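The other protein chains are all here in position, but one chain of the complex has been omitted.
Naming follows writing order (A, B and C), and every chain is counted from residue 1.
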Amino acid sequence: MFTYRLTLRMHHTDAAGILYFANQFRIAHEAFESALSSHGIELYRIIAAADFALVIVHAEADYKAPLRIGDEIVVEVSADRIGDSSFTIGYRFARPTGETVGTASTVHVAIDKASWTKRGLPGEVRTAITKLKKP
Amino acid sequence: MFTYRLTLRMHHTDAAGILYFANQFRIAHEAFESALSSHGIELYRIIAAADFALVIVHAEADYKAPLRIGDEIVVEVSADRIGDSSFTIGYRFARPTGETVGTASTVHVAIDKASWTKRGLPGEVRTAITKLKKP
Amino acid sequence: MFTYRLTLRMHHTDAAGILYFANQFRIAHEAFESALSSHGIELYRIIAAADFALVIVHAEADYKAPLRIGDEIVVEVSADRIGDSSFTIGYRFARPTGETVGTASTVHVAIDKASWTKRGLPGEVRTAITKLKKP
Partner (left out) sequence: MFTYRLTLRMHHTDAAGILYFANQFRIAHEAFESALSSHGIELYRIIAAADFALVIVHAEADYKAPLRIGDEIVVEVSADRIGDSSFTIGYRFARPTGETVGTASTVHVAIDKASWTKRGLPGEVRTAITKLKKP
């Protein structure tokens, strides 16, 4: 499975001295984009020129440990569900030791840019997301 | 009920031309802080000098409409649950016309800063959060 | 002169307990957009549908005092220079008492979206920016 590694930097933290909760979502999506890149797919570059978009309709996260500046994080990214017009990506955040420090999921829907209405998943999106399925 | 008003600015958006999903959480927490300020409570300034902290252990959001630069947003903030050591804040994002464009919730737990373990809600936090309960 | 008021929130800060330096730029641009809004001009909404864009080619800031969560900030925005194809916006960040806590400036250039090359300032941009000139 693809794993994304990063070290927490100043801009991830807030005055409580730990990862600002909304930034875990930012990191999650960054990991999702990196997972696709690792398969040679720059999905959002494709979308910029396409007549469809992918929008997030739901996101959630759990936080299990305080993450501080300098902490190394490993993010596992997996396609947990692929439907007709939407898919769900799951994320596990762990320390290099394996300890789970958080989880997240995001639900993405394909829409037509002109009408901003739901449409079927374009073939190239389905192909890309399928590469992120757990074996 | 307290409502927080803002206009979407460039930094809220991404290359898809709409609100970046993680920024809805940033706006939610900003609205929560503003709700407390409206009651004369600068909670996180109190916490900076206290021996306890509030950490978010769960967050989730739904997105119901594309929000674009220049859009005016009204955020309703309410305390949906107040427990022994935690509380849940709910958020409704709407256009000035009343149309719901998103919702969110965050679960906050009181912890002891020294041991980073759960503790009862400090009295001043309970008092502050109670002010955000729906009538 | 237009002034933009805000209270520093958790997401503006970092683990040093003060405003993260890059966020002063984010606040500056937000104040610039608000200044234009105060004149009824949603400039970046106009640009989204136009064949030109405004890009920042230079930005700088000075930081004169530590700004903490809950601090109220007043931002003065002014058009300091308006040229053929570019303009410079100046920012003064102050406490409500008047104490200057920071300054910034940004240089914006009009470009043609198709060729991404410099062009003359569109009339509506010149009109909008002129409204921000100091008397």
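Definition applied: a residue touches a chain if its C-beta (ideal position, glycine included) is under 8 Å from a C-beta of that chain, and two chains touch if they have at least 3 such contacts.
Here the structure is a predicted model, which is why all the values come from computation and not from measurement.
Participant: Touch as defined at the start, partner being the missing chain; which of B:His11, B:His58, B:Arg92 or B:Arg119 qualifies?
Facilitator: B:His11
Participant: By the contact criterion defined above, which parts of chain A meet the unshown chain? Give residue numbers in ascending order.
Facilitator: For chain A, the residues touching the absent chain are 7, 9-11, 17, 26, 29-30, 33-34, 37, 42, 44-45, 48, 68-70.
Participant: What does the interface between chain B and the hidden chain look like in terms of residue numbers?
Facilitator: 10-11, 13-18, 20, 22, 68-69
Participant: Mind pulling the chain C residues that touch the left-out chain?
Facilitator: Interface residues of chain C facing the absent chain: 15-16, 18, 21-23, 25-26, 29, 44, 47-48, 53, 55-64, 66, 106, 116.
Convention: only the chains that are shown with their structure count from here on.
Participant: Closest chain to the protein's overall Cα mean, using per-chain Cα means, please.
Facilitator: Smallest offset from the overall C-alpha mean is found for B.
Participant: I'd like the Å distance between the centres of chain A and chain C, where a centre is the mean of that chain's Cα atoms.
Facilitator: Taking the average C-alpha coordinate of chain A and of chain C, the gap between them is 31 Å.
Participant: Counting only Cα atoms for the centres, state how far chain A is from chain B in Å.
Facilitator: 22
Participant: Just give me the whole-number Å value for how far the CA centre of chain B lies from that of chain C.
Facilitator: Computed value for the inter-centroid distance: 26 Å.
Participant: Which parts of chain C, given as residue numbers and ranges, touch two or more other chains?
Facilitator: As it turns out, chain C has residues touching two or more other chains at 10-11, 17, 68-69.
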